[in-house]
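All protein chains but one are shown at their positions in the complex.
Note that the chains take the letters A, B and C in the order they are written out, and that residue 1 is the start of every chain.
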Amino acid sequence: MNAIELEPSPALQEEEPGNYLSESHTVASWLLTTDHKRIGILYLYSILFFFIIASFAAATMRLELLNPQGSLVLSETYNKLFTIHGVLMVWFFLIPSIPAVLGNFTIPMMIGARDVAFPRLNLLSWYIFIGGGLFALYSIVSGGVDTGWTFYTPFSSTYSNTHVIAMAAGVFVAGFSTIITGLNFMVTIHKMRAPGLTWFRLPLFIWSLYSTSLIMVLATPVLAITLALLSLERFWGIGIFDPKLGGDPVLFQHLFWFYSHPAVYIMILPGMGVISEIIPCFARKRIFGYYFVAFSSVAIAVLGFLVWGHHMFVSSQSVYAGLIFSLLSFIVSVPSAIKVFNWTATLYKGSISFETPMLYAFGFIGLFTIGGLTGLFLASLGADVHLHDTYFVIAHFHYIMVGGMVMAFMGGLHYWWPKITGRMYPEFMGKIAALVTFIGFNLTFFPQFLLGYLGMPRRYHTYPPEFQIFHILSTAGASILGVGYLLPLIYFIYSLRYGKKAGPNPWRATGLEWQTSSPPPKDNFLRTPVVKRAPYDYSPFEEEHPQNV
Amino acid sequence: MIPLPTQFYIKICAALLALLALTWGLAYIDLGSWNLGIAMGVSIVKAVLIMLFFMHVRYSSRLIQLVACAGFFWLLILLSLAMSDYRSRGWIPTRRPDLTQSDR
Amino acid sequence: MSETTAAPAHQFETLEQQREAATLGMWIFLATEVLFFGGLFMGYTFVRWSYPEVFEQASHRLDATIGGVNTAVLLLSSLTMALAVKSAQLGKRNALVAFLSLTALLGILFLGFKAIEYHGDYVDHIVPGIPSYHFEGPSAPQAELFFWIYFAMTGLHAIHVTVGIIVIAIMAALAWRRSFSPEHYMPIEVTGLYWHFVDIVWVFLFPLLYLVGHR
Partner (left out) sequence: MRLFPSEASSVAPEVDHLVLFLIGLSLIFIVLIFLPLVYFAFKYRRGTKADRTPPRLAQWKLEVTWSIIPLLLMMGVFAWGASLYFHIERPPADAFEINVVGKQWMWKVEHQEGVREINAIHVPVGRSVKLVMTSQDVIHSFFIPDFRIKQDVVPGKYTTEWFNAAKPGSYYLFCSQFCGTDHAKMIGRITVMEPPAYESWLASNSSGGTLAVAGAKLFTELGCSGCHGANSKVRAPKLEGIYGKPVPLEGSVFQIADDKYIRDCILQENHLHVAGFQPLMPTFKGHASEEELMELIAYIKSLGRTNPEEDVNLEGTK
């Protein structure tokens, strides 16, 4: 237990009069807040908004793909739909999802601080995010963009007739929000830890968010300048990506993937962190191999910068560069494997219960394992030539990003929901939703592996009829998945009013964030905690000896 | 951090200006492919001087020293891996039927 | 980050903690800046590697004298900035204001030379993207690429200089109003870090852009 010196005072169990939510109810108190908890909630609403738009785009695409002739929407529309889906999901949902919502909310509490290091910058980062979002929305409303989220040149710079610059500007601006968030987290984790909270007493969620921040800070600026160059190229024709003017379109891919491959790890590392919190708590076991799980996060963050060329095996990149990138890609799979093995080993001789967060954690391990293993197919040069840019790739990264990150986000949201709102969500409905999500997800994306191996290229609006059966399965799965996401939305809102009071620590978890009331007071702790022990000090025997708590 | 003597700062600045003169002068001497290497070398020395003494990296914590190097290190990753592609593009010449046949 | 009182902001325990956080934050920001410019350096490397001889011809058209003088101006401004930080450490308010003002003035001088140089480029018809652009000789498109990169890099750098001048001016005004003390001079220190970084970028830009083709 991150044992703190003061025993949880009995007063905490009672109705807390002052918490960060009840402190003030005016709109200005939200829009001008510098409280990391409120900013986390602002982010939650914002990304939910973008998630809904992007999901509608996905739903329309899935419906459209029900028949091979593509009769529901025009091909222009279809191309815009997958671009909207990709851009919004990647930059306006996944990247801020766990870091900016759950990270913002929990990091200061988990390290025993009153707030992040730069609260005003934190608020600024949300406003910048909204600014970027407005650019993106403007681009969508004024006609959309049809380049795909990858913005490949020379299509995006010269040939597309859509609002590429507005969308690029949106991503550019949102990028700075990511950079500021990452910077803030890094400084906070370095400088704001409570007395006694050494690096190896930090929860693994903090380790994973630290690694994520490292990527945010070092990769995002390259995306920003690349998109700036793309916009200049489109506006003025500077020619750096244009073969006709002496440039090279593949240079864009290098710059883009230098950011976007590490960004894939922005979209999974925080999820791994959440799982590392949930599993010990619901298995009542100290995490197995703490150092390995912690350092594997850092290893993934650093090695993740060295593998971007595996997106370019058939791009006319040199075969020798392909060799290097393939080798490094295989190496980066090892730290992920280490994490999965350690989570499994943590369950050994635990006392496992299956509340909703734990169900999502199990779902995460299953789906992430499949996503990770199929990544090996794509890292393998000979197999990637066939699989590249097919539905196999789509299925693979959805297993990581939706099966991994979104499952973890849902798990984390359920896990910290009592802390955020002070209320419990309805447990039974939670379990149903987790199950429905898992089934729907697999039905949606597993057929896409088969489609991909058969040769169905991605971003196809129409397709040869022999692929139809898999598309029908996939669309059926997507409708189930949709229900799986809709349910929590309903019961979370329901729980705000009717959920039962959570108390400070409904999961009997050991993290510092559970040592304060729910919802926490504005400054998180009434007195700065002092940490004396390693994290995850759980015992499977608590059931029999409750006095040990 | 102890404030450094003003004299010391002036000396560093003088060294920087001398190095500037060196780069400038050397650019007018044809050293073949060495021109670029030397110019970059001198620039790196200048940057290191500024960072160590003007920016006090020499007197900062290990963490700051690490962060100060990180950005440049990551830039090096970008440049070296991307150029590894461009530099090795021609290594497999497109094998021509007529060329390889004459090899046999 | 411009707390004017000697008490730490509410999220910090001590002033020392606050100072360390601000310094670390600035250093991390500078690391992102390295990579922000890094994309342009990548473009530069690629284009120069592709067309080395065009770079020599095109670079010859730039005014190396102004470039070199400007390097000296920035190096001197780094010295005055370092002395400003020192004055802040020692609590010498007048020296602090003077050195900050001098730094800002040198920055403005740099921008002035830059403006003269850009105007010269305009007169010389080597500003790409406008109708008057004209490059005599072979490889005109590749030369245009060089000029684009030159304007992108120096332009982005000039934006950073401008931001720096504004921040330094604000700091000077605050210093004038006695907002800093030997216990609380962190904003000056952080501004200094930024300014030195801008200098470092230029230290690389000068030989890479101006001195390619002079041998």
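Criterion: contacts are C-beta pairs under 8 Å (C-beta built on N, C-alpha and C of every residue); 3 or more make two chains touch, one makes a residue touch a chain.
Because the structure is predicted, anything quoted here is derived from the model rather than measured.
The residue from A:I52, A:L327 or A:V483 that touches the chain not shown here is A:L327.
Although one chain is not drawn, the whole complex shows that of A:I338, A:I439, A:I480 or A:V530 it is A:I338 that touches it. For the options A:G350, A:P426, A:G440 or A:P535, the residue in contact with the chain missing from this view is A:G350. Only one residue from A:N19, A:N67, A:T369 or A:S479 touches the chain missing from this view: A:T369. Where subunit A meets the chain that is not shown, the touching residues are 70, 75-76, 79, 146-148, 150, 152, 154-155, 158-160, 243-244, 246, 248-250, 283-284, 288-289, 292, 313-316, 319, 322-323, 326-327, 330-331, 333-334, 337-338, 340-342, 344-345, 347-354, 362, 365-366, 369-370, 373-374, 376-377, 379-386, 388-390, 450, 453-455, 457-464, 466, 469, 540-541, 543.
Heads up, the rule we're going with is that only the chains that are shown with their structure count from here on.
We define each chain's centre as the mean of its Cα atoms; on that basis subunit A and subunit B are separated by 36 Å. Each chain gets a centre from the mean of its Cα atoms; for subunit B and subunit C, those two points are 18 Å apart. Annotation for subunit A: residues 190, 218, 222, 251, 254-255 touch two or more other chains.
Within subunit C, residues 20, 24, 28, 31-33, 35, 38, 42, 46, 50 each touch two or more of the remaining chains.
Here subunit A touches subunit B in the complex through residues 190, 218, 222, 250-251, 254-255, 258, 305-306, 308-309, 312, 317-321, 324-325, going by the rule given at the top. Of all residues in subunit C, those touching subunit A in their complex are 1, 10-13, 17, 20-21, 24-25, 28-29, 31-33, 35-40, 42-43, 46-47, 50-51, 128-129, 141-142, 144-145, 148-149, 152. Of all residues in subunit B, those touching subunit C in their complex are 1, 3-4, 6, 9-10, 12-13, 16-17, 20, 23-24, 27-31, 35, 39-40, 42-43, 46-47, 50-51, 53-55, 60-61, 63-64, 67-68, 70-72, 74-75, 78-79, 82-83, 86-87.
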